[in-house]
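One protein chain omitted, others in place.
Note that the chains are named A, B and C in the order they appear, and that numbering of residues resets to 1 at the start of each chain.
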Amino acid sequence: MTQADNFADLRDLYQEVILDHGRRPRHARRLESFDRNARGDNPMCGDRIQIWVKMSGEKIGNVGFEARGCAISVASADLLAETVQGRNKDDTKALFEAFCTLARTGTCPSCKSELIESMKVLAPLSGVHEFPSRVKCATLAWHALIAALDGSKEVSSE
Amino acid sequence: MTQADNFADLRDLYQEVILDHGRRPRHARRLESFDRNARGDNPMCGDRIQIWVKMSGEKIGNVGFEARGCAISVASADLLAETVQGRNKDDTKALFEAFCTLARTGTCPSCKSELIESMKVLAPLSGVHEFPSRVKCATLAWHALIAALDGSKEVSSE
Amino acid sequence: MNIMTNPAALDVDRIRRDFPILTQTVRGKKLVFLDTAASAQKPRAVIDAMAVAMQTQYANVHRGLHWMSERTTEAYESTRDAVAELMNANDRSEVVFVRNSTEAINLLAHSYGRGVLKPGQAVLISGMEHHSNIVPWQLLRDAHGIELRVAPITDAGELDMTAFESLLEDGKVGLVAITHMSNVLGSVTPAERIVSIAHAYGAKVMFDGSQAIVHRKVDVCALGCDFYCWTGHKLYGPTGIGVLWGKRDLLERMPPFLGGGDMISSVTYEQSTWAAVPHKFEAGTPAILEGIGLKAAIGYVRAIGYDVMEAHEASLVEHALSRLAGMDGIRVLGNAQQRGGVISFIVDKAHAHDVATLLDRQGIAVRAGHHCAEPLMHRFNLDSTARASFGIYTTHAEVDALVDGLVRVREFFQ
Partner (left out) sequence: MNIMTNPAALDVDRIRRDFPILTQTVRGKKLVFLDTAASAQKPRAVIDAMAVAMQTQYANVHRGLHWMSERTTEAYESTRDAVAELMNANDRSEVVFVRNSTEAINLLAHSYGRGVLKPGQAVLISGMEHHSNIVPWQLLRDAHGIELRVAPITDAGELDMTAFESLLEDGKVGLVAITHMSNVLGSVTPAERIVSIAHAYGAKVMFDGSQAIVHRKVDVCALGCDFYCWTGHKLYGPTGIGVLWGKRDLLERMPPFLGGGDMISSVTYEQSTWAAVPHKFEAGTPAILEGIGLKAAIGYVRAIGYDVMEAHEASLVEHALSRLAGMDGIRVLGNAQQRGGVISFIVDKAHAHDVATLLDRQGIAVRAGHHCAEPLMHRFNLDSTARASFGIYTTHAEVDALVDGLVRVREFFQ
């Protein structure tokens, strides 16, 4: 293999945006002040995420996280933070559902129109659907976020 | 099938002498007075035998038994009673070993000459070697007898 | 796929072609295999599924991030869906894989028995249980102070429902553990009534369905029971795999049984936490190939259909009972109203073992002994019986062969 190797075969899962967010997450920090928080564990592989949420009224103001895990899980947490700002709980759950469908199947044909923009941001993660064992990496942060919004402290994705 | 059926195919195991001793055992009785006794169980099939031994000096004087079991086990107990009279413990054990070989393999090539006569009496049981699960039926009484001579009260043939 | 349209007319010849072993000869005679209740023969679908997995698609499951492991995990886990569907379970997570019925009942006796039941409570079994549904409860009784009660059965080999109910009346019974079909008498127990009476007195119900699921459609929702177990090798599947189904909330309340890999959430020396059900109960590398084989067996059985199988067996049983009834010196044990394809009998002047051996000499395989049900034998003052049991591949001609064989046995022993 050489520098000229363009990694086309590896890019179906690890698109540039994932590598970038995985390497340099924008939101990987514990929030000083927050209203909700939760922890997510994936016992099968040892991934762990902590998530903090600052609300602004009924809506999500800001999200920060600390993750111990693979590029997929870190990038997914980071993209989550970028797409949930300004959403209320129901909106967030709708996006969560849509994202889970995307991660499991590669597409989300029945996505509500108001989610389309966010789903475009999340789309680079759609490649995980070919790697069933990595779907949980992509959804762990989301499970933790929903747990935080629901007032649970812990969630285990199995 | 008809009365003319000569049962040749069934006689390899159930020779006439076995059917006869199985049906009308000569020694199937509890001894009034005895020196040794023991019980043998075959838990796999539920066979059970009790055996009583009256010694005459160092030698076996008389043997009686009560058996709950199949024709093979009853016939074997009865033939045992016929062949061990007058033997001391060591002789009986030698006969026991020879009989076990016969039951397992169908022959006993290295039988000591002083056993030959008794082995002829026991020979009708040699057919069990073709039916491995029935070998224990044939040897149960013998195990019980040896246990009785050794002073154990119970033996389980498995 | 439904092979038949007329449920009464299973195409047995066609079925038999799916079971390669049935063309074997035994002691020079055509094999007449009437020991299916002990373990069923395997159709080609099962044999192939296991062989193909080993040839093309195998790795350890659950933890692999690589293709072989992911595909094998999918194949193995899809058996859980197939089982849930077969039993009409609400949720695939209610399906726990075990080695066999025996392990299922031991799991329950350990985890529910020691973890949920309290000393002073009782477990109620019946007078026609397999040792597998007696001994685990004795061990529980002796270790944990749980009383063991036994509901008697009638001379017809049916559960005595009045006695059954009265044993529940003091409210101490926490669990009824009872067979859904006797492996000796063939009697099918009145499962819905058992459940409604037990529940009325606050007891949970586990059915030992080892025999029942081979002969009857089992719908755990319709039965309303709390646990149900069975064993793969009797349902035309491989050895080494069985099922404990349990209601999810009950499984969640139960502590784990075996500890190890796959059943944990996290492990430190101080403390470990458990995975969610069903994995909490599945420690170590599971019976992967056997799971794959079991799925094929379930698919095979469902393609034939329980209605067809039941009708076929009913007609075999009717035929056998009427022919045996016409024979001198043969007595069939029990005559329950509801019964499956298992018939125990004794022969005058011939011990059951001799009967079995003489039949075997003619190529006919029946079982003889206490059938792992000694207390039931004692109930009928017996030590052993001979037992013929039928499967989907059993023919009327084989029943006739049994009867002919028994005529010879009778003659032989005069």
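Keep this in mind: a contact is a pair of C-beta atoms (placed from the backbone, for glycine too) under 8 Å apart; a residue touches a chain by one contact, two chains touch by 3 or more.
Keep in mind it's a predicted model, so treat the numbers as computed, not measured.
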Only one of C:116, C:139, C:161 or C:197 touches the unshown chain, namely C:139
Across C:33, C:164 or C:245, the one contacting the chain not displayed is C:33
Among the options C:153, C:264 or C:298, the absent chain makes contact with C:264
Cross-chain touch to the chain not pictured, restricted to C:238, C:278, C:334 or C:391, is C:238
Of the listed residues C:286, C:340 or C:391, which contacts the missing chain in the full complex?
-> C:286
Interface with the undisplayed chain - residues on subunit C | 20-21, 24, 26-27, 31, 33, 35, 38-39, 41-42, 46-47, 50-51, 54-60, 63-69, 99-103, 105-106, 109, 130-132, 134-136, 138-139, 148, 150, 231, 233, 238-241, 256, 258-264, 266-269, 271-272, 283-290, 353, 356-357, 359-360, 364-369, 372, 374-375, 378
Contact footprint on subunit B, counting only the chain that is left out = 41, 43-45, 131-134, 156, 158
Using the touch rule from the top, list residues of subunit A that touch the missing partner.
-> 1, 3, 5, 7, 9-10, 12-14, 19, 22-23, 44-48, 68-72, 131, 134, 137
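Methods note: only the chains that are shown with their structure count from here on.
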In whole angstrom, the CA-centroid distance of subunit A from subunit B equals 77
Centre-of-Cα separation between subunit C and subunit B, whole angstrom | 38
Among all residues of subunit C, those touching at least two other chains are none
Residues of subunit B that touch at least two other chains are none
